[in-house]
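Apart from one protein chain that is not included, each protein chain of the complex appears where it belongs.
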Amino acid sequence: MTSQGFFYPRSVTGQAALLPPPPWHYAGDLLTIEYRTDPKLIADLLPKPLTLAAEDPGAVALIWADWQSCGGTKAEMLDPIRAQYKEAFAVVRCTFEGRTYSRCIYIWVDKDFAMLRGIHQGYPKKFGSVHMTRPHPFAPAPQVAVGGRFGATLAANDRRLAEAVITLTGPAERNGFVNGHPMAHHRWLPAIDGKGDAHAELIESTGAKFEGAQTYAASVDHFALFESPTEELAALKPREIIGAYYRQIGVVWNGGKSLVPEIK
Amino acid sequence: MTSQGFFYPRSVTGQAALLPPPPWHYAGDLLTIEYRTDPKLIADLLPKPLTLAAEDPGAVALIWADWQSCGGTKAEMLDPIRAQYKEAFAVVRCTFEGRTYSRCIYIWVDKDFAMLRGIHQGYPKKFGSVHMTRPHPFAPAPQVAVGGRFGATLAANDRRLAEAVITLTGPAERNGFVNGHPMAHHRWLPAIDGKGDAHAELIESTGAKFEGAQTYAASVDHFALFESPTEELAALKPREIIGAYYRQIGVVWNGGKSLVPEIK
Amino acid sequence: MTSQGFFYPRSVTGQAALLPPPPWHYAGDLLTIEYRTDPKLIADLLPKPLTLAAEDPGAVALIWADWQSCGGTKAEMLDPIRAQYKEAFAVVRCTFEGRTYSRCIYIWVDKDFAMLRGIHQGYPKKFGSVHMTRPHPFAPAPQVAVGGRFGATLAANDRRLAEAVITLTGPAERNGFVNGHPMAHHRWLPAIDGKGDAHAELIESTGAKFEGAQTYAASVDHFALFESPTEELAALKPREIIGAYYRQIGVVWNGGKSLVPEIK
Partner (left out) sequence: MTSQGFFYPRSVTGQAALLPPPPWHYAGDLLTIEYRTDPKLIADLLPKPLTLAAEDPGAVALIWADWQSCGGTKAEMLDPIRAQYKEAFAVVRCTFEGRTYSRCIYIWVDKDFAMLRGIHQGYPKKFGSVHMTRPHPFAPAPQVAVGGRFGATLAANDRRLAEAVITLTGPAERNGFVNGHPMAHHRWLPAIDGKGDAHAELIESTGAKFEGAQTYAASVDHFALFESPTEELAALKPREIIGAYYRQIGVVWNGGKSLVPEIK
């Protein structure tokens, strides 16, 4: 019998599959803090064959995102518990064969479908509790406009991991630079007998379609990373804040390509 | 020692209080379905001294709301886990001393501060899981505009209780009529010895300040109420759909007044 | 029409009521840490007419509890999402008319029915995330026996507030002394116009029936309270640990009595 469905669980009809096959459609808001840390700490997070970015190798982006997403039928949008999720993720840059890539080193999401997408895309997803102030036309909510003030928090296992408060200062040309390249991610599956990996692949992935509203730059009123016995985010101590940004976007993701199908 | 704080827990500094004293500020979106049910069922939900509304006594509004709210310092807005909540509530109309009031008969919220506010305001709050499609500038999300399609769901105790899908059809003059009056709510506190009520009061409450964007009328593509052993919402069976609406609003609530301080 | 139901929401059948009328039946495990803090801090948490306990007035019990509870039909026990909840609470002692009472000054629960019970019983309940190691016959779980090691944590609003690790050392005669008296609680309902309280009552409450297994004393391997902008628990700094205890109990609660029906 041929079972169907893109990913777990697979069945004849595919109805039970946690994920529909790509393309996946996303609309959401991004709140980004960029800062510099010790590049040595980033090198430690780049498995072979990746190496540090040539320029500004210590740059980190910590990004909060509030998403609504769906597959091709868009049915999830009308049963919004299946469409809405939030995530926070740390991105660095790296080099592969002379080209610069972005790479997510830590990420926390709050829904199962987002976690399984991560397995497919090579994002190292864990569960977190993510909150972001949402823009709205009326007070006390901020608007995406000069003076708009947004808070963002991240927790996992009942411990606060990160928090930020930013105030929008004016239009910006780009939404930071750290998360601006195609992603280079490892897709690993440890061997079932515990001896190394059954699958170790380097893939490249980027959005298939992108729309974005005006980006706003922001001042950073508050930014803190907190220690936790289950995390290493706080080890990436900020030496210097680069900037902060807020942007509303629409994205389509439709797969990537294998850069190194079998990493030796 | 005089302990302070508006409501539980009270302390000298008030820092631990779950609620700051009013005024409370709210910004959010309302998705409303209005329908008619058997007026007898509504009469059964109106304790004395309330009676059925003179006109259209069987009208019910089921309203989903996605809020950000805060006290006077607005500190919660920048720690958004403390500001954001969603609720779904059923409203009917009733009569007291010849005047028409709105009255919330059932309500589900997803945060503790919202539940304690309910004790103060006389809303019969329980916990629920509430989801609403959110408007956003980019696809696949809808906009608050003709053709925008929104889903809304309610569950409690792991059972789906209500769901709706609406499509915005055009501007409307008002956001329905059932929830348009001051609220008439009972504030009860059962006697600690189990014999009747230690406190039974009828209060009136309404917003102290209101802002609203253009209301949109909507067609009702799907609307269903489901049975649950812990609920009676589905007993209010729709005989006829009146209409549906979507509106973004900003509200300030700053207390109410006692209509009957001691109901005998 | 006479509406029924013990507490919100009230209806003719009472089916929708969040709480059945007492008696309420509970079975669960208690993990208790007792310590001494500055008695001045406790005095600040005792509103009139309460005063400090005559002996050992700085004693505090921080108690974690993992409960299954239900009303008279016990139907909740077979739909366990409606029966199971966890809580953590801080208890002190106080004096009223020459008699010593226990009093809960802070409490966090994780279900709505527990929160509404708190309104009835005068517990200042907020929502928290509470976790306790559970005894079980097999490793790696501990047993309720000498050497059994239990962890307990409390968080609210995505911040860790308290954590403890204890190791059972042997049988004990009693489960601490701080929570051993009838409770003296204020039941407050702020006036709807914001001017003082519409209801302010002092009540006494205690279990109607009690069963308990052998209490175990424990060493305290770890105990920490953490600061939070929404809490004051950490202000009750431990000067000295008194002891720790673990006990499995069964309780019935069936109302209390009013000590001061109207506090002036």
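In this document, chain identifiers A, B and C correspond to the written order of the chains, with residue numbering beginning at 1 in each.
The definition used in the following text is that contacts are C-beta pairs under 8 Å (C-beta built on N, C-alpha and C of every residue); 3 or more make two chains touch, one makes a residue touch a chain.
Given the structure is predicted, the values throughout are model-derived calculations rather than measurements.
Within the whole complex, the absent chain has one touching residue among A:L31, A:M115, A:M132 or A:V178, and that is A:M115. Although one chain is not displayed, subunit B still touches it through residues 129, 131, 153, 155, 158-160. Although one chain is not displayed, subunit A still touches it through residues 1-3, 6-13, 15-16, 18, 21-22, 43-48, 75, 79, 81-82, 105-107, 111-112, 115-116, 118-121, 123-127, 157-158, 186-194, 198-199, 201, 203, 205, 229-233, 254-258, 261.
Contact between subunit C and the absent chain runs through residues 25-29, 68-70, 74, 77-81, 83-84, 129, 131-134, 136-142, 149-153, 163, 165, 211, 213, 222, 248-250.
Everything below uses one rule, namely that only the chains that are shown with their structure count from here on.
At the far end from subunit B, in terms of centres built from Cα atoms, lies A. Located most centrally within the structure is B, per distance between chain CA means and the overall CA mean. In this structure subunit A contacts its sequence twin subunit B using mostly the same residue numbers, the overlap exceeding half.
Between subunit A and subunit C, the centres computed from C-alpha atoms are 40 Å apart. Distance between chain centres (mean CA atoms), subunit B to subunit C: 30 Å. Shared contact sites, meaning residues of subunit C that touch two or more other chains, fall at 158.
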